[in-house]
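Quick one: structure below, then a few questions.
Partial complex: the chains shown occupy the same locations as in the complete assembly.
A, B and C label the chains in the order they appear, each numbered from 1.
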């Protein structure tokens, strides 16, 4: 079965990103497909490579990057939400006149249409948020 | 349809609205802080027990364990792991995430 | 699911956007509206349910000058132009807050709990904000 996932909250602050991660790992293990993970609202903050969590805690961003690499997951950060919150890739950074970017490996920035398309293409959509 | 509730019943109104707007016979999965609704001996126990006549309740084991309340789940609420969560999402016709 | 097709042969699904948060206190109301507008561009069969504090999103007379934020409530009026015409308000939430249909900036259909229960069950995708 094809799943579409939306994550609305940032790393560490809310459990949303953790639950979504565990759900996705379990779904992949069962042979399901994750069509797309769409990061919206503060969820876009999962996509920064500048986090340095405590050594004895999970590394949420790195975990996403590694899962994306391993399973060719499509991790999409909403561009409008990212602009409000300061998540940028090289293109966004240039377009908005910034001197640097902060996107983490495995994430890409795109429009809200990707969320709707994800829902259209998938059998189930789940929202993890606050 | 599968309904998930991730808020404590003491703090936010999400469970109440879910119970009011979910169709009779639906599955309700309590996750994250929502698992506090699954416990015996509390102020909300009777409300949940009453709702169990109308809905099938599940609670996410990892969240119960983390909160140290795995030993006081109401009889009749099924504890599931993340794989069980995935199964519930596939077996039901859709998922409504009450935040 | 008995999906219909768009003119270009794409799938049409039934979307329900469930808005349960008040405006301005958090950004969810505004960012939900942005999703609803985009869904229209995909020619989907979309409806919006305003429940709990979400009914306040439609309150007439919003003025954000002193707050320094953008007043986005006029955009709800624009939804019709984008063919998002099915705006539902949860009767119980509305009445608990002492509101009536006349308080809203757009024309809405007020629905009972029972009506919402069966509508929601009929959806392909429910998105929550």
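Keep this in mind: contacts are C-beta pairs under 8 Å (C-beta built on N, C-alpha and C of every residue); 3 or more make two chains touch, one makes a residue touch a chain.
Since we're looking at a predicted model, the values are computed, not measured.
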Exercise. Across the whole complex, what number of copies goes with each label?
Worked result: A x2, B x2, C x2
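In this section, only the chains that are shown with their structure count from here on.
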Problem set entry | Separation of mean Cα positions, chain C and chain A [Å, integer] | 25
Problem set entry | Touching two or more other chains - residues of chain B | 94-95, 97, 99
Exercise. On chain A, where are the residues touching two or more other chains?
Worked result: 8, 125, 127, 129
Problem set entry | Residue numbers on chain A that touch chain B, as the complex places them | 1, 3, 8, 15-16, 19, 22-23, 25-27, 29-30, 32, 123-130
Exercise. What part of chain C is in contact with chain A in the complex they form?
Worked result: 10-11, 13, 15, 27-28, 31, 34-35, 38-39, 41-42, 44, 124-128
For this session: Would you pull the chain B residues touching chain A in the complex into a rising list?
Result: 4, 6, 31-33, 60, 62-63, 81-83, 85-87, 89-90, 94-95, 97, 99
